[in-house]
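Read the structure below first, then the notes.
Missing here is one protein chain; the remaining ones are kept as they sit in the complex.
Our next item is chain A:
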Amino acid sequence: MAHRRCTLTEHSSALAHHFDSLEQQYASANLGMWLFLLTEIMFFGGLFAGYTVYRTFYPDAFIAGSHHLDITLGGINTVVLLASSLTMALAVHAAQSGQRQQLVNFLLLTIVCGLLFLGIKAVEYSHKFADHLVPGKHFVFEGPLAGQVQLFFSFYFGMTGMHAVHMVIGIGLLGILTLQAWRGQLSPTYAAPVEMLGLYWHFVDIVWIFLFPLLYLLGRH
């Protein structure tokens, strides 16, 4: 296969010369993206594992800390993020079926949802600063559990913070893709960038799907 040459008819500008076919090129991109996501699972996995250990050690402190999180804002953010995953999936659909205007629109909608999520997150963070619940010198919590509750908030800020960083990167990449889509540089034969960013975006969504109940919904009854 290595010596096979592309004829003019099968060669397309979307096909890099080191691939035999668009199918092979797509399969490589897809596998590469999934391998990257595996490293991301291990990255967030470390945070989730640390959370599990300390929640097992200090269940009462984690419940006390969780009660200081805003379940309404967290719930709204869950809906916003899931909606952004829907618009991302629809953007991939538009890219695969060559609907340029729809692709641009859905990418923009995904960006709007992402920014809305980060905005709500910023409001939540500012409340925590005002309430002295940010770990460190100015952390204030009444009662014997103060130190352990501070640990809960370390996990809260660490995990939601890393999640937010991933969102910021995703929004930046979405911006670049929107520009490419608007210029007509994406097509059904070259939809892989949208599809791969879609995988990344949905992965970040999945992280939040677990973060929401683990951080916000402890001991609410």
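Keep in mind that, in the parts below, a contact is a pair of C-beta atoms (placed from the backbone, for glycine too) under 8 Å apart; a residue touches a chain by one contact, two chains touch by 3 or more; residues count from 1.
Here is the rule we use: contacts and distances are computed from a predicted model.
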item	value
Name of the absent chain as recorded in UniProt (options "Peptide ABC transporter", "Oxidase", "D-methionine transport system ATP-binding protein" or "Protein translocase subunit SecD")	"Oxidase"
Given A:90, A:103, A:134 or A:177, the one touching the chain that is not displayed	A:90
Listed residues A:119, A:161, A:175 or A:188, member touching the removed chain	A:188
Residue ranges of chain A at the interface with the undisplayed chain	21-23, 26-27, 30-31, 34-35, 37-38, 41-42, 45-46, 48-49, 52-53, 56-57, 71, 75, 78-79, 82-83, 85-86, 88-90, 93, 96-97, 188-189, 191, 195, 198-199, 202-203, 205-206, 209-210, 212-214, 217-221
